[in-house]
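All protein chains of the complex are present and in place, except for one that has been dropped.
Labels for the chains are A and B, by order of writing; each one numbers its residues from 1.
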Amino acid sequence: MSFWTRALRHKSFVAGGVLVALLVAMALLSFVWTPHPATEIDVPNKLQPPSMKHWLGTDSLGRDIVSQLIVGARASIAVGLIAVGIGIVAGVALGLLAAARRGWVEEAVMRLADFGLAFPALLTAIMLAAIYGPGLLTSIVAIGIFNIPEFARITRASANSVWSREFVLAARACGKGALRITMEHVLPNIASVLVVQATIRFAIAILAEAGLSYLGLGTQPPTPSWGRMLGEGQSMMYQAPMLAVWPGLAIVLSVLGLNLMGDGLRDLLDPKLARQR
Amino acid sequence: MSATDTPLLEVRDLRVVLPTARGPAAALRGVSFEMSRGEKLGLIGESGCGKSLTALAIMGLLPEGAVVEGSIGLNGQELVGLGDDALAALRGDRIAMIFQEPMTALNPLHSIGAQVAEPLRLHRGLDRAAARTEALRLLERVQLPKAAQRLDAYPHQLSGGQRQRVMIAMALACGPDLLIADEPTTALDVTLQHEVLMLIDELVQGSGMALLLISHDLGVMARHVQRVMVMYGGTVVESGPTAAVFARRAHPYTRGLHAARPRLGATRGTRLPTIPGRVPELADLGLGCAFAERCDRAVADCRRASPADVVVGDHHRARCIRIEEAST
Partner (left out) sequence: MFSAIIGRPHLPRGPAIALFLLRRFATFVLTLAVASVVVFAVLDVLPGNVAQVMLGESATPQAVAALEKKLGLDRPTPERYAAWIQGLFTLQPGNSHAYDTPITELVAERLVVTVPLALLAMALTVVLALAAGLYAASHHNRAGDLGVMAASQLGIAIPSFWFGILLVMLFAVKLPWFPSGGFPGWTEDEGGGLWDGLQALVLPAVALAVVQAAILARFVRSAVLEVLREDFVRTARAKGLSRRAVLWGHVLRNAMVPVVTVIGLQFAGLVTGTVVIENVFSLPGLGRLIFQAISNRDLPLVQAMVMLLAATVIVINFVVDVLYALIDPRLKMAER
């Protein structure tokens, strides 16, 4: 059975995949069309209930909710992609280095990773925001840095188990250098673990971005962001409670989709992985 | 052994079906035997033949999803179909079991004393102090060195042989009627194997307990049990007095096992005889004799139906339609 045949039978993967596809579709759509301009302020029409014109209504400044949700997907995806990208590039490099060199290098990298645990994304974002001010970049950098220790640790663990396998010993006996072995043997073998981790960290990144935007440390107005919509919705809690519900649902569905996909990938790419955790 | 004794253990047509990746498979296919009080019975066979399963079935510790049919009578009480609570009351008290891997069989976070005392507190209602005293006595009885200090020690501080002694002490704590020992020495050094088996012998003899000894080692059987049952593919293929079974070797499998044992003093370069083929997977076994694929005496009839029990000698039976003539 090919990968795709199995994949399409895996309930978790399919469910997650559908949600993620919706998310991506929304983000892509936002570049081409939205029901209304997402940032168009129309105060006379504020706090409208759902109607044919505004499918989910309008917010406190008369902006169309649906449009904001669609455009907000962009920020979530952007942050997710770039932050996880940073984490992967730096974290995987560090992890591979640690596994290849062992000894004090490995120690140092691991201590660094442990240390990174003490600085959750929020703390880093706080520090950066205090100096450079809040913004999309701040949240991307903060979340990116936050991902590095996690990827480093996972990479090192998986890489270590590949290094101890016989075909690597054989390669070393042929005189292959550590770099070549890492590129040709280690990396391809840990790729599936990394893919699974990436989907999960993507989900976490979306949650983190939402949190930062909610607090005002992330995407700044007028760029729509789900987190900030939640914050605005909260202040309108008494007049229009649903305002706070829609962006939250969007976040939940995206994160859920990514997690389900990640779980599915874990089962599909390596059944042995399914026992890990 | 008077004629009026009801057998301690009476197993009749025990069948166990296990859920496997390829569907339900018959793991035990009609095992029947009896044990009297104080008797020592051996169960021998390769891995996968069902000997451990038989033991677990008696204990009521089969894996989830196992379906059991047939009858297991302990002191006249039917065990098959009995609820877990009722079975739990018997386990550790009337029937006890020791397992193959002493290294992992003890809880690493509980002290030795606590683990030996546990069955006493559970089944005899002893309080902590009384149980501790009794635990000490038991540890001394199994000849654990420095028993008093070891009461508060943890399993990782003991060697494999010592842990096995602790297991024996735990099993004997409540003076069970039947002790099942599943390959108790396989994981130990050869030197220890003898010691531990002698210890089990001594303890069993002294208390009138019955012993069901499971092993794959013919030598162990020859030295320690009066009767032996040979198992293959979920059935008992031959059973009888140990000496008779190993001398007569009626069933081709017994013959093969006997021939395959490594011998001291063989000339260098002698090839070890083996039984051709491999142990079949449970799901692959069909209607006929389980050993037919590997048997050099198999004929068409062998594959058609499971052979019936044939009497070969005094209390000595075998399941084969092509029994070997008496020879070396």
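Everything below uses one rule, namely that contacts are C-beta pairs under 8 Å (C-beta built on N, C-alpha and C of every residue); 3 or more make two chains touch, one makes a residue touch a chain.
Here the structure is a predicted model, which means the values were calculated and not measured.
Residue in contact with the omitted chain (choice from B:35, B:53 or B:106): B:106. The omitted chain makes contact with just one of the residues A:129, A:159 or A:196: A:129.
When the whole complex is considered, the residue among A:7, A:168 or A:230 that touches the unshown chain is A:230.
Only one of the listed residues, B:11, B:57, B:126 or B:170, touches the absent chain: B:170. Residue-wise, the contact with the chain that is not shown comes from B:157, picked out of B:6, B:20 or B:157.
Within the entire complex, the positions of chain B that touch the omitted partner chain are 59, 61, 84-85, 88-93, 96-97, 99, 101, 104-110, 118-119, 122-123, 154, 156-157, 167, 170-171. Touching the omitted chain from chain A are residues 107, 110-111, 114-115, 117-123, 126-132, 134, 203, 207, 210-211, 214-217, 230, 233-234, 237-238, 241, 244-245, 248, 251-253, 255-256, 259-260, 277.
Heads up, the rule we're going with is that only the chains that are shown with their structure count from here on.
Note: centroid distance chain A to chain B, computed from Cα atoms, is 55 Å.
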